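Below is one structure; the comments refer to it alone.
Taken from a larger complex, these chains appear in their original positions, while the remainder are omitted.
Lettered A, B and C in written order, each chain numbered from 1.
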Amino acid sequence: SAGGIVTTLPPLTGLVLLLDADVDVHCLLPPGADAHDFQITPRQAQLLKGADLLIRSSYDDRHWSGLRSNKQVFDLWPDQGHAWLSPRAVRDRLPALAATLQKLSPQRSEQIAAALEHALTSSKVVEAAWIMALAPLYESGVIMQHNAWQTTLREFGVPVWGVLETGHHGDDIGPRQLENALELMRKHPGAVLWGNQRHPDRALYWLREHRGEAEVKLLRFDPLGDCGMTWPQLMQRNLDLLAGHASQ
Amino acid sequence: MAANPPALRLNHVSFGPADARILDTIDLQLDAGHFLGIVGPNGAGKSTLLHIICGLLQASDGHVDLFGECLSRSSRRRLLSQVRFLPQRQESMSSMPVKVRNVVGMGLDDYHKALWFARRNNEQIAHALALTGMQKHAEKDFRALSGGQQQRVRLARALVSSPKILLLDEPAAALDARAQASLYELLRKLCDDTGMSVVMVEHDIAAISDFVNSVACLNRKIHHHAMRGETIPDHVWRDMYGEHMHIVAHDAHCIGCVHPEDKP
Amino acid sequence: MSGFFESQVMLEALGPATLIAVVASSMSVMVLAHRLAFLAVGVSHATLAGLGIAVVLALPLLPTAAVSAVVVALLLGVISPQRGMNEDAATGVLFAGAMALGIVLLSGASKHEVDLFGLLFGNILMVSEQDRFWLICGSVPVLLALLVAARPWWAMAFDAASMRAMGLPVQAYRLMLYAIVGLTVVMCVKLAGIVLTAGMLVLPAASAWLWGRGLLSMWLLSLALSLAGTWLGLYVSYLHDLPSGATVVLLLCAVFLVSRSAHWLLHHRKAGQSH
């Protein structure tokens, strides 16, 4: 096939589109799918085989077997999970990504350089918007089931009282952990239960059921978005989710 | 319904595809208290016949009447509760822990009721075990019995509910000489005393001839039905075990194989 | 007891876990007698196919999975007595078919709402009010069916042909048994997950098997052992903060091993004495 760029996760596509809107980029994880039970289909395997560049974030997709047989691999975040949710991490890695893209399509080198400038500033805008939106949470803090947003929230200074799933998701959460979470929720009555839309937030629902008299909010975010969504769009979508819930 | 219908009546019962019958238009009538022995070579269809009588197989043609009523899907349960069948061999030796007493109890009609209905029928069970000489083993595990002992327990299970018809497929096969004789005696006595009817498949015609009322010679069809005392003509034996064996021995689907009936 | 009885989490889990233990251990006697362990595994996995169908057809998830489990169980009841196919193979075929269908269906669908991991691994600690309700609704028919049909089922396991010759509706009883096993599986899956369901439905009776002398003694014994294993399992899981469902099954395994070794020792000692 015609080559092009293949990414493993939708947000990585979003980052590529941010830098080079004209490039031929495909995302392996289909919209709405869970990264944890991803199964490659023949056409995707063919795309992967013919791709000029594979962009991945191996901390999150390292359990996908068979991703090695490619011409060129660019690993955005080998040691940080869900790093695209953090504007700072994105800012750190965008130049390197831009350089890789420039090497791939030298004819658009200048466009990419311009886009990089624009992207870096827009990341600052996004960051500012988040700091604003998160303001009410600086006091109350959050309790989350899956650790996707943990690093990001820490960066923004939002206290994360507890993360129920320590490792991969799908853990059968132990009784003590659950009990501790219950206690944390009682100790921090305003804490937001921070969930993910493509993640069974069963423990959070259970916690909410046991909130007692307290007013507990359960918010569900979308850390992956869809293929074709640029990175600012993804972040905006989550901001909307936060605002939408907040206004309820 | 007649005042005293026969306990069992087979009407033109056939089994198997029309061009290779395993059983061919069998007619048979059994009154209460009648003890019928069935003899015939291996593969004659004896077991098949018993299976048809107790509804385990469906006749291809003809029908079975029990106690004057036709055996059908709807009458099945009512009619067969009066019938007990002892198969030629137990299908699969189960490894379940069951006491001999409980194995016998499974032959009772109300064993299969809901738990809150169940009555204790210990006397009945003990009586049936005594009939087959196994009363000493009542509390043992069924799996720890020898082949013949298991056979006796299954016999007790068949007898425990005093059925009106008893179907036995080579019941003496695993029994020792003494138990064989006492089994035949017992069956004769039950037929006489309780009016139970018995159909028993057995190979050893000499051993049973003193006890049965009649003997049917079966090989695909009933070649002869001899009353007690009557001798069976030689040509019947020849027919059953001799030339006719070749027909039975043939593959049912073999082409060019003529039935003796088709011959002029 | 290091706070076990003060822990709200554990106290809440105790009820459903006990109910499941009672239902599953009662059925486990029948599962072992009829050799339905594989059926239980197959049916539990078939809930995945049910889920796939539910997602594709936008049906409610859990009821569809439950219905599909019972349907698969009944299907096995219908096809397995046929000539030329033993139950093991039939279950294997349905197992494979259901899994493949489930995966293909789920692969094409958006899975936002499917709790695949919850289904696979279950969670006995987070039982909602609704779950509790469904659990009770499910156990009533199971226990009722056991009271009505325990003896015919037991006799069938021993010798089905003779029962059929007695005029008993063996096939109807068999279908009922399969459906009830399917229902029990669904209940177990809700709490213990697909992969642990087999444990709850096999281990109690397997532990009791060598000691039982008949239906009732086997039933009571497996009930007692199952309750012991479940409660101990919950306690250990609390003590060491381990996943509760898996710990309960592990404890049931331990009970099984202890029971086996005890029997072996007793048997061996007896045999040894006699030499």
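In this section, contacts are C-beta pairs under 8 Å (C-beta built on N, C-alpha and C of every residue); 3 or more make two chains touch, one makes a residue touch a chain.
Note that the structure is a prediction, hence the values are computed from the model and not measured.
Trainee: For the full complex in this file, what are the copy numbers of the chain types, given as a label formula?
Mentor: Overall, the assembly in this file has the formula A x1, B x2, C x2.
Assume only the chains that are shown with their structure count from here on.
Trainee: Once you draw an edge for every pair of touching chains, what topology comes out, line, ring, star, complete or other?
Mentor: Topology of touching chains reads as a line.
Trainee: Which chain has its C-alpha centroid at the greatest distance from the C-alpha centroid of chain B?
Mentor: A
Trainee: Just give me the whole-number Å value for how far the CA centre of chain A lies from that of chain C.
Mentor: Distance between chain centres, rounded to whole Å: 39 Å.
Trainee: Report the inter-chain centroid distance for chain A and chain B in whole angstrom, where each centroid is the mean of the CA atoms.
Mentor: Taking the average C-alpha coordinate of chain A and of chain B, the gap between them is 75 Å.
Trainee: Name, in rising order, each residue of chain B that touches chain C in their complex.
Mentor: On the chain B side, the touching residues are 54-56, 76-81, 83-87, 90-91, 94, 96-99, 102-103, 106-107, 111-116, 118, 141, 154, 157, 167.
Trainee: In their shared complex, at which residues does chain C touch chain B?
Mentor: Per the stated touch rule, the residues are 33, 147-152, 154-155, 157-169, 209-210, 212-215, 218.
Trainee: Taking the complex as given, what residues does chain C use to touch chain A?
Mentor: My answer: residues 7-10, 13, 103, 106-107, 109-112, 114-118, 120-123, 125-126, 128-129, 193, 234, 237-238, 241-246.
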